[in-house]
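Every protein chain but one is kept in place in this view of the complex.
Letters A, B and C mark the chains as written, and numbering starts fresh at 1 in each.
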Amino acid sequence: MPNFIMSYLGSTVTPGEAGNQFWALIYVLIIFAGVSVAVICMNWIERKALAHFQVRLGPMRVGPHGLLQPIADALKLMLKEDIIPSEADQFVFWVAPLIGLLAAFTVYTVIPFGPSQAVSDMNIGILFMLGVSSLGVLGIVVAGWASNSHYPLIGALRSSAQMVSYEVAMGLAVVSAILMTSLNASGTGTLSMIGIVQAQQQQGVWFIFKFFPLGLIAFVIFAIAMVAETNRAPFDMAEAESELTAGYHTEYSGLRWSLFMLAEYAAMIAVSSIAVTLWLGGWMRPFPNLLNAPAWDFIFSLFPGLTFLGLAAIAFVGTARMPADSFFKIQRIGLAVFAALLGFIALLLLAIAVAGRFADASVGARFRDGIDYIYWFVLKVAVFMYLFIWYRATWPRYRFDQLMKIGWKVMLPISLGVLVVTAIVGVIVS
Amino acid sequence: MVPITTLHYLVVAAALFVLGVIGVLTRRNVVIVLMSIELILNAVNLNLVAFSRMWGNLHGQLFAIFIVVDAAAEAAVGLGILIAFFRNRETINVDEIDLLKW
Amino acid sequence: MNPVMNSALNSGMAPVATPFFFYMLAGLAVIGGVLVITRRNAVHSALALIVTLLAVAGLYLMLYAPFVAGVQIIVYAGGIMVLFLFVIMLVNIERSSKERRFNRMWPVGLAAACALLALFVSAFAKGKALFPDRMMTLPESSNTQQIATMLYGEAGRMGQYTFAFEIASLLLLVAILGAVIMTKKKI
Partner (left out) sequence: MFFLNHIWLIPLFPAFGAAMMFFFGRRLQKATVNAVCVGAVVFAFLFACFTVVEYTHFAHGTGHPFEKIVYTWLGSGDAHLSFLKKDGTTAQFNADAGFLLDPLSSIWLLFVTGVGMLIHIYSVGYMAHEGGYYRFFGYMNLFMFSMLTLILANNYMLLFVGWEGVGLCSYLLIGFYFHRKSASDAANKAFIVNRIGDAGFILGALTLSWYLGSFRFTDINTLARSGHFAIGDPVLTAAALLLFVGACGKSAQLPLYVWLPDAMEGPTPVSALIHAATMVTAGVYMVARSNAVFVLAPTAMKTVAIIGALTAVFAASIGLVQNDIKRVLAYSTVSQLGYMFLALGVGAFAAGVFHVFTHAFFKALLFLGSGSVIHAMSGEQDMRNMGNLRGRIPTTFKTMFIATLAIAGIPPLAGFFSKDEILWQAWRSADGGFPYLWLIGFGTALMTAFYMARLIFLTFYGQPRMSHEVEHHIHESPKSMTGPLVVLAICSVCAGWLGVPASLGGTNAFGKFLEPVFAREVAASVAPAEPQEPAGEEHRGLEWTLMLLSVGAAVVGGGWAYGHYANAGKDYPEPIAVKAPPLYTVLYNKWFVDEAYDYAFTGRRKIGKIRLGAMGAGEASSWFDAKIIDGAVNDVGWVTRAVATLSTWWDKWIIDGVGVNGPAILARMISYPARLFEWGLVQWYALVMVAGLLGFGVYYVWK
């Protein structure tokens, strides 16, 4: 058994491909935990960032700078009474959030955090992702219907119509990126997520810059469609408070409601991952072909540690700036401990980077590279997450008919045009 | 355990097919009748894909894809007819849709 | 879809898993089918049908047809079923849940279907020897490329199914137009 476990460590393929179920299971657990933690962080960051956009402080009480607020929220939601309306369809009401959650999390099986850092590399990866993420609509429709109430039903119909509409433009934008993967010697493209990133590596260009501005247009279309696809502002028709109370989850409360939230944030991360994989070079660090000496590898491998060092520094500054009143003592200590934790992680990562530079064995370097890959991927996704918050703070909501009009009459033709032009340019180039 | 052969898949497909036929023949709700038709089409697809693997070529899969296209068209048109009909007659029961008799 | 299942298929490391997953998926599919035709509520039927469709997609994966599986998920589960749910909600009438589920000729229909089942079973029993024990192995990794080649052709040559594919797209277009024209109140 230990051999079985260890045998995977030197592997250069994903556990799914290697047929290693144990490691696949571990990966699944890691990703599940990681996404959950990310959602919690996201929750805190969103509240803080929104507050600062609006020149407020945001949560400040629970933990230093409200750091423990999401945990408190989670506890509250779990302990709340779980109300099921008496006229609702019990079973469907119960199963709806699960459908959404399942769809959002199943997607992560094929998201490549690195060339071997994925649960599995499916031959039809991107198709699978689009398909499974489109299942999320079902959860919303069914939730709205099962509530047996007007607002949820209208919200559900609205949001599902919106998602179905934008899926079309999104899919076409994705196809134009996939088309670019076929611009190699053999002329065969790939649908595999890892293959798409490797195609960008071989062609030496992120697809967002390929055939400028075709790649950029496709990316922008995807970036708009993905906001609509996740029902976020400014496309959050379904949850338009002023019109529909809370849309399809008006009748939900407690744990089930939090499952919806979890599914929404997980879906946001998932579509951002698709965008990063398809257009922004996935796990690749900047200029992997240009700056490819071992020294550059080393320098770039310092980035994860330095990032955590920076976070630790911010936390330390926060500690130092806290009032010296004894009222804040516990908070100050807590923040200091948090900063120390971040600093410790930073040192650990730096040590790994240094060790990877000087260790001759392949395992050490691979370990360092793995951390690099995951770091750059997560960094790119984090940028998108921040954009989601930014949109929400900045833009007013669309009217529903305008939304559909843009989806069908603007985005769809443009993405079709980009697809056709990309195909023509591809044929001419090759 | 018995290895899984084409026959196993055929049996599953036959079961789905018969279920679909029962749905088509007995249910009153048009929507469910249409869903039963989808069941039948899926049974056929399963057969085609199973045979595709059995013979080691892809023609069966291609046929399955074409059938999926067909199913999409059928669902769109069928449901369109249904909505138009519902608007006129306020019913979606098959046995109340009998204008053809006259 | 499922890492464990993939591994079993690819490496042949754990052949035990194949029958298990087959029976699980087949069971899900059949149970889903039974629920589709028995539920009183159309939404429940639709949910059951989704389960069946996903299980069938899993069976496609086991048959080394990942592309068909993907298409099944996107088109059926993601597209057609959403359409069904939409329509169910649009024509949702209270009285349908209180009326008879089956029509008056249901015993006849059931009998016919049973006869059909009997026919299938007898046909399988009669032709069992025709089926080889082992199936051919299709290469999973190039499945999508091969399908694409047959659909679109390669290197300037029309594929075997290119024409059929175009006709199918035309069929879809006609279906869209038909559905829109029938459904819209004012064109």
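Just so we're on the same page, a residue touches a chain if its C-beta (ideal position, glycine included) is under 8 Å from a C-beta of that chain, and two chains touch if they have at least 3 such contacts.
Note that the structure is a prediction, hence the values are computed from the model and not measured.
Displayed chains that the missing chain touches over the full complex: B, C (touch as defined at the top). Within the full complex, the residue among C:V30, C:L90 or C:A112 touching the omitted chain is C:A112. Contact with the chain that does not appear here is found for just one residue of C:N103, C:Q146 or C:Q160, C:N103. Interface residues of chain B with the unshown chain, by the touch rule above, are 21, 24-26, 33, 94-95, 97-102. Where chain C meets the missing chain, the touching residues are 103, 105, 108-109, 112-113, 115-116, 119-120, 122-123, 126.
Here is the rule we go by: only the chains that are shown with their structure count from here on.
Centroids built from CA atoms put chain C at 8 Å from chain B. Between chain A and chain B the centroid-to-centroid distance comes to 37 Å (mean Cα coordinates, whole Å). If you average the CA atoms of chain A and of chain C, the two centres end up 30 Å from each other. Residues of chain C in contact with at least two other chains: 67, 71, 79, 88, 143.
Within chain A, contacts with two or more other chains are made by no residue at all. Those residues of chain B that touch chain C in the complex are listed here as 1-12, 14-23, 25-29, 31-32, 34-36, 38-39, 42, 45-46, 49-50, 52-56, 58-59, 61-62, 64-66, 68-77, 79-84, 86-87, 90, 92-95. Touching chain A in their complex are the following residues of chain C: 1, 3-4, 6-8, 10-11, 13-14, 41, 43-44, 47, 50, 66-67, 69-71, 73-74, 77-79, 81-82, 85-86, 88-89, 92, 140-141, 143-145, 154-155. If you check the complex, the residues on chain A that touch chain C are 15-21, 24-25, 28, 89, 91-92, 95, 106, 109, 119-120, 122-124, 127-128, 130-132, 134-135, 137-138, 141-142, 145-146, 153, 157, 160-161, 164, 167, 187-188, 191.
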